[in-house]
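Comments concern the structure below.
Note that one protein chain of the assembly has been removed; the remaining protein chains are unaltered in position.
Read from first to last, the chains carry the letters A and B; within each, the first residue is number 1.
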Amino acid sequence: MRVAVCVVAAVLAGMPIALAQTPAGPAYRAPRTADGQPDLQGIWQAVNTAVWNIQDHPAELGIPAGQGIVDGNEIPYLPLALAQRQVNYRSRQSADPEGKCFMVGTPRINYMPYPFEIVQTPTQITILYEYVHTSRHLRFSGKHPEGAIQWIMGDSRARWDGDTLVVDVVHFGDQNWFDRSGNYHSADMHLVERWTRTGPDHLSYQATIDDPKVFSRPWTIRMPLYRRVEPNVQLLDYECQAYLEAEKDRR
Amino acid sequence: MRIPLMAAAAAVAVRLVFLTPVVAAQEIPSIPPTKESVCPDNNPVPLLACARERAKTFKAPRTRDGKPDFSGFWGGTQAPHENLEAHPRTPDDNGGPSFIVDPADGKVPMRAWAEVKRRENRAKYIDQNAQCFQSGVPRHLYMGQYQWLQTPTRLVQLSEETNAYRNIILDARPHLGRDLVLWQGDSRGRWEGDALVVVTKNQVGRGWLDQQGRFVTDAATVTERFTMFDPNSILWEITIDDPLVYTRPFTMASALRRNLRADFEIWEESCYEGESNTNSLRNLGYRTYPGFSAKEAQVAKDAFERAAAAGSSK
Partner (left out) sequence: MTARISAGVAAALAASVLASAVSAHHSLTVEFDINRTVTMSGVITEMKWTNPHAWLYVDVKDEKGQVRNWAIEFGSPNALYRRGWRQTDLPPRNTITVTGYPSLDQSLRISATDVKLPDGRTLFAGSPVGGGQ
């Protein structure tokens, strides 16, 4: 088993370019917006269990089994960081930001079990998430503001690489986790996302995480996103904080 | 009449030097650089008449699909969250004229039972903004910095405050079913000439219209009319119709002014994650506002009016 992991790691280490490509298969040409951009608009949702654990995980009471979204299924923690991850895992009932109804950061917001809507204009793509009314603005203009800034969702700057939207994200805080199992990152995380239409109702998402404070090398997650095709589907509410505060007053 | 920004700021500075304490008033965020408006944006009644007149001949810039283009950065001009009615300047309030243009007396036409509840709200409950909950409609657009994104099927009004958004659907689909309620309501927009008319239903009924505790139930219908009347100004008319709470629909008006600051961006303002005021408010005895469904409002109204009738027959 260890030999197989080493082989996989060696293969991945030698193929950084291959990881950045869109999924294999005949390239799908997405319809265009009026401005000629590939059209990513619509209401989308992840259908997986990554929110529980981004790696392979068996079922537990109340938790479905899942095949992970991490390339090679390995998260290359530095030794001290791995210890922190175990601490997170043991305290996950109280320490997970999601349990406090906080925004869950990027990339986790993309695989939360709630839909999101992509709205596209020539100057930016805005993603409206149902979960605690989170929003992200992937801007085609401007640069990351300079200096030490900590935002929960990070600052996103976007460009087109052929039909793929490439989004560079920095300016994170250090309070967020990748999942409900305590996988985490530091405020220095640098995330690069790639969004590509792969069919009329499918969008492929991948993200490369680079955080030398926590991980020994960059690593990548990838998953399909599915269009919500019900007629008249629209985003609803998950105003977690309102429910939580009302609960506190009931006690 | 627009006071140039620098003069306004200098006036504020003078006030700071000679009067203390004064900075408790939530300063209306300095209106970003914008050009002089042709209409007075700090007084709703003259604003309404002036803006409607201007709108007759003003031609708004167009989107690709030929509709008036409302996209861009906008700012609120007044502070209706303090009080919808005319109110004086105090250390806590900026003050100003009433936002109500109909009825003409500028008073909110509350039913008697609702006015009692309003005072109770102020005494017992916490304003939804203090807990970082979303504002609802129309309060979401009262004051602050906004970015509006417009496509053929959506007008999204992003607010920096609390990272909130309103997602106005511009196709003709029906409203959500009666059992679904949303904090920012369920909005449908349609074009009437160059004006965008937005009808919002299905609000949660757990928010206040102002810090005086004025409220709506989940049966309220809010109708807004957005009309651009000069290149940097939008007339915003709001009619609130909630027959259980108010004796008649009432209408307010305000202006939204374009933010011309170069390279301005809406940045993340996370609110609830850093919010620590609710606990101190709880220590003072306040609780989260439970709100009113239409059913609850009907019961409260009937009980109040029965008691009033019984009392008056003695």
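Rule of thumb we're sticking to: a contact is a pair of C-beta atoms (placed from the backbone, for glycine too) under 8 Å apart; a residue touches a chain by one contact, two chains touch by 3 or more.
Quick caveat, the model's predicted, so the values are computed rather than measured.
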Among B:Pro61, B:Pro152, B:Pro231 or B:Gly274, choose the residue that contacts the chain missing from this document, as touch is defined above. B:Gly274
Missing-chain contact, candidates B:Cys39, B:Met143, B:Val245 or B:Ala300, resolves to B:Met143
Can you work out which residue in B:Gln150, B:Ser187 or B:Gln211 touches the chain that's missing from view? B:Gln211
Even though one chain is hidden, which residues of chain A still touch it in the full complex? 145, 147-150, 173
Those residues of chain B which, in the complete complex, touch the missing chain: 6, 9-10, 12-14, 16-17, 20-21, 23-27, 29-30, 76, 79, 81, 91-92, 126-127, 129-130, 132, 135, 139, 142-145, 160-162, 211, 267-271, 273-275, 277, 280-281, 283-284, 286
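Basically, only the chains that are shown with their structure count from here on.
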Note: chain B sits from chain A at a C-alpha centroid distance in Å of 34
Chain A contact footprint on chain B (complex, rising order): 64-65, 71, 131-134, 149-151, 154, 156, 158, 163-165, 167, 169, 173-174, 176, 180-184, 186, 204, 206, 263, 265-268, 270, 272-273, 278, 282, 287-288, 290
Sites on chain A touched by chain B in the complex: 34-35, 41, 97, 100-103, 117, 119-121, 124, 126, 128, 132-135, 137, 139, 142, 151-153, 175, 232, 234-237, 239, 241-242, 245-246, 248-249
